[in-house]
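So, subunit A:
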Amino acid sequence: MVTFVAQTTGYAVCDACQSMLVRQNMEVSRIGQSAALQEDGTPLMLGSAGAYQKVPFEIIGRIQVQYSFGFWNEWFCLYANGNQGWLGESQGNYFANFQTQVAERLPAFEDLRRGNNIPLNGRLFCVTQKQKAQVIGCEGELPFIMHSGYKAPLVDLKTETVVGATIDYSEDTPLVFIGETVDFDALGFSNLREIEAWS
Partner candidate 1 sequence: MIPGRKPAPPVKVKSLQCRACGAPIEIRSGPRAQVIVCAYCDTSMDAQDPTFKILWQYQQQIKFEPLIPIGARGTLRGELLECIGYMRRTVTVEGIDYTWSEYLLYNPFKGYRWLTEFSGHWSFVKECFALPVGPNGMVGVNPPDTAVNYMGLSCKHFQSAEARVTYCIGEFYWHVEKNQRNRVHDYVSPPYVLSAEESADEITWSLGEYVTAKELWDGFKLKTAPPAAVGVAPNQPNPLGNSRILWRNFGLFTALAFLITLFFTMFCPSREVFSKSFQYYANEKEKAQVTENFKITGRPCNVEIDISSSLYNRWAMFNMALINADTFTAVDFGQEVSYYHGVEGGESWTEGDRNSSAVVGQVSSGTYFLRVDPESGTGNSPDTFNPQNPAPGPEVFSYTVKVYRDVTQWLYFWLVVGVLLPLPIIQSIRSASFENRRWMESDHPPVSNSSED
Partner candidate 2 sequence: MERFYDYFGYGLLSLLFGAHLFGWSFLDKDVIPNVPKDVRDNPGSYRSVYRTHTTWWGGK
């Protein structure tokens, strides 16, 4: 059984069989299979709740990705005010971000180098990492789906504050996600996963 919580998300992964499903109008169809996610020791799970900038959110989806340095999760968050956002989480670091339309025309993935400065909505961001990250799998409800094994071309950018960005070059039109690194305590989590020896 699959429950669609958000009004506008289009995709979901069945908990039981990991089937990837798409919802169009009132119809749900199967589009593929997600590989089983890997145990990465994350304290977050579907259903975990927190708050960012005083707006509560609940985690309803996840994309698990493998970088050269380990696992990275992009948790899909449904905010109490109806907004949808993401929480990048890896190795105890948390990056609250939102898909953002940018005014500028973005350079091609191949043309970017570490250290390049590019403006996003008028603000300069500096490229810090450029990788093809391997998608391991998805779970829960998502606004877009990524197939297991897909190598997503991703560019990480930072600024002189904790504001940062990720550009996903998977599609013809790159998707830009802008957000900031947030302390664990500031997110006020509840309903976290239990971690043995750390209760």
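Note that a residue touches a chain if its C-beta (ideal position, glycine included) is under 8 Å from a C-beta of that chain, and two chains touch if they have at least 3 such contacts; residues count from 1.
Selection rule: all candidates are chains of the complex that A comes from, given by their letters.
Just so it is clear, the structure is predicted and the values come from calculations on it, not from any experiment.
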Worksheet entry | Complex member touching subunit A, one of 1 or 2 | 1
Worksheet item: Which residues of subunit A touch candidate 1 in their complex?
Response: 1, 3, 5, 15, 38-43, 45-47, 58, 60, 68-71, 91-93, 95, 114-117, 124, 126-129, 131, 158-164, 181, 183-185, 189, 191-198
